[in-house]
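Have a look at the structure that comes next, please.
Every protein chain of the complex appears in place save one, which is left out.
And then chain A:
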Amino acid sequence: MASLAVPRVDAWNRPHLLGLQELSVDEILTVLDLAAELRRRYRAGETKFDALKGVTVGNLFFEPSTRTRTSFSLAAKRLSADTVDFSAAGSSLSKGETFLDTARNIEAMGVTLMVVRHSTSGAPHWLSRHLQASVLNAGDGTHEHPTQALLDMFTIREHAGRIAGLTVVLVGDILHSRVARSNIWGLTKLGARVIVCGPSTLIPPHIERLGVEVSYNLDEVLPAADCVNLLRIQAERQRSAFFPSIYEYAHFFAMNGARVRRAKPEVLILAPGPINRGVELTPEVADGSRSVILDQVTNGLFVRMACLLLCHQARGSRGGVP
C-alpha cells in the first residue's frame, strides 16, 4: 500500500465541501490538481493509499443514487477509510426519526466525514452547522452538486487542456438542476463562457445574474460550443406542464448525430447521468467519439478522493472518536 503525503495546501482550509458558490479559484484548482496527481499515481500502479486509515466515512443518502454513492464509497476505500452506508429506505427515518437525529447518531459512532445527499436544497448546509463532522455535499435538492461539477471541469480540462475561454453549453432542465448551478459557479469562476439552453419553462428567472447567457435554440448555439453538458430530463416534469411531451423536447434539445456535426469537430459531449437514451441524447452520440461520459465517471473517483482528503486534512484536531 502506498503512503500518500497530501500536499499541505494553504489554499484549502474548509472542513466542509458544500458548494462551488463559496469556493475560490485557488480552491477549485487545488481539488483538480490533487485529483490529477491521484490519477497519475493510480495509473502508475498505486491503487490504494493509507491516508484515511482509521477514519470512518459515512455515506448518508436520503435520496436514491447509484453513481455518486458508489463513487464516494470507492474513493473512501482507496484511501483506506472505513465506510458505513446509510440509505433512507429501511432506516429509522421510516420509523419517524428526523434527518438530524439520524445524522447525529451516525456521528456518535465515530464518523468524521459525512457524505450527504438530500432532496431538500440546503440540507447539508444546515446539517454542517449542527455537527462536528465534516459534511461533503453529494447533491442537495435543486441547489448544488459540487463534486459532479468538479469532475465535469476535471474532464473538460483534461481533454481541452484548459477551461478559461471555452464556451460550455448546459442543456436541458436548468430550473431543477443542481449540476447546472454548480457548473455555472465553477466554470464562470475559471473563466469559461457559459450558455444555458433549454425550454423557457425550465430556465429559472434571473439566471443571467449568475453570469451566464440564456438561449432557447440549441442549433443556434452549437457552432460556438466547445463542450455540451446534457442535463437529465425527468419525465415527471412533463406532467407539471414544463413541456408538452418528451417527443417535443427531444425534437428541439436532444443531442443527435446531426447536431454533433453542427458543433466544432473537437466538441466534448458530457452528461452527468443517469442518461435517457433517445431523450437527452441518441445512442450514437452517447457512445460516439466525442462522448466523454465514461471518462467523467472514472475521473469522479479521483475528484472525490481529493475532496475527502482535503476536508479531512482541514479538520485538523476537530472532533474524532467520541
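For this structure, a couple of remarks:
Rule of thumb we're sticking to: contacts are C-beta pairs under 8 Å (C-beta built on N, C-alpha and C of every residue); 3 or more make two chains touch, one makes a residue touch a chain; residues count from 1.
The rule we apply is simple: contacts and distances are computed from a predicted model.
Protein name for the hidden chain, per its UniProt entry and selected from "Roadblock/LAMTOR2 domain-containing protein", "Transglutaminase superfamily protein", "Dihydroorotase" or "Branched-chain amino acid ABC transporter permease": "Dihydroorotase". Here one chain is not drawn; of A:107, A:144, A:173 or A:280, the residue touching it is A:144. Checked against the hidden chain, the listed residues A:78, A:118 or A:259 yield one contact partner: A:118. In the full complex, chain A touches the hidden chain at residues 21, 98-100, 118-123, 125-126, 140-144, 178, 181, 204-207, 209-210.
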